[in-house]
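Accompanying notes for the structure given below.
Now for subunit A:
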Amino acid sequence: MEVTLNHILFLSTALFFIGVYGFLTRRNVITMLMAIELLLNSVNINFIAFNKYLYADKLDGVFFTLFLIAIAAAEAAVAIAIIINIYRNYKSIDVDDVDTLKW
Partner candidate 1 sequence: MNLSLLIIVPVFVSMAILLCRDAKQVRIAALLGSAIQLGLAFALFFAYRAEREAGNTAQMLFTYKTPWFAPLHINYSVGVDGISVAMILLTASVVVAGVLVSLSVENLTKEFFFLLLLLSSGAYGFFISLDLFTLFFFLELAVIPKYLLIGIWGSGNKEYSATKLALMLMGGSALVFVGILGIYFEAGTFDIIELSQNQLSVATQHFFFPFLFIGFGVFGALFPFHTWVPDGHSSAPTAASMFLAGISMKLGGYGCLRVATYLMPQAAHEYQGIIILLAAIAILYGSFATMMQTDLKYINAYSSVSHCGFVLLGIGMLTKTAITGAVMQMVSHGLMTALFFAAIGMLYSRTHTRAVEKMGGLLKITPFIGTVFFIAGLCSLGLPGFSGFAAEMTVFMGSWQNNDMWYRLATIAACASIVVTAVYILRALGKVMMGPLLDQHHAEITDAGWNEKLAAVILIAGVVLVGVAPLLLQHLISPSADAIMQNVLKAAL
Partner candidate 2 sequence: MDLSILISMKFEMALTLIIFILLFLKIDGRAGNQFFFRITNLLLVLSLGLYFLPARYGQFFSGMFRTSPLLEFEKVVLLMATIIISLSSYHWLKNFNHVAEFYMMILSSLLGMFFMMSSDNLLMFYLGLELSSIPVAALCNFDLDKKISSEAAMKMILSSAFSSAILLFGVSLIYGTTGSLDYYVLSRAVVGTPLQIMAFILIFSGFAFKLSVVPFHLWTADVYEGSPVAVTAFLSVVSKGAMAFVFITTLYWVFGNLGGTWYYMLAILAVVTMIIGNLFALRQSNLKRFFAFSSIAQVGYLLIGISGFVKASLSIGSVVYFVLIYVFSNLAAFGVISVISALTGKETIEDYKGLYRSNPTLALLMALALFSLAGIPPTAGFFGKLFLLTAGSSTGAWPLIIIASLNLIISLYYYLRIVRAMFIDESSEPLAKISLSFSEMAAFLLCAGGILSIGFMKGLFEVIFNISGGL
């Protein structure tokens, strides 16, 4: 069976929604961060797929993906640093516990 663009888009969309679902339901902050990685990866897949199937003459999508991977790493680094701080202050990394700021 040939893999068409549609298949790949189906995959990336599924990944996207899995990521969203994960972000909305996981209580552990680290897991939520991982869900975000899923989201970003679905975007990456999109870019690559579009580039390969539709606009193979230019490399816009590929470049975008490369930058995206780098930024995702930077973001994760800062996020993990902050999460460590959360753990220090709250002795927990459960997102439900971190709700002193409200109303």
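Candidate selection criterion: all candidates are chains of the complex that A comes from, given by their letters.
Just so we're on the same page, contacts are C-beta pairs under 8 Å (C-beta built on N, C-alpha and C of every residue); 3 or more make two chains touch, one makes a residue touch a chain; residues count from 1.
For clarity, every value in this text was computed on a predicted model and none was experimentally measured.
This complex places one of the candidates 1 or 2 in contact with subunit A: number 2.
On subunit A, the positions that touch candidate 2 within their shared complex are 9, 16, 19, 23, 29, 32-33, 36, 39-40, 42-43, 46-47, 50, 54-55, 58, 60-61, 63-64, 67-68, 71, 74-75, 78-79, 81-83, 85-86, 88-90, 98-103.
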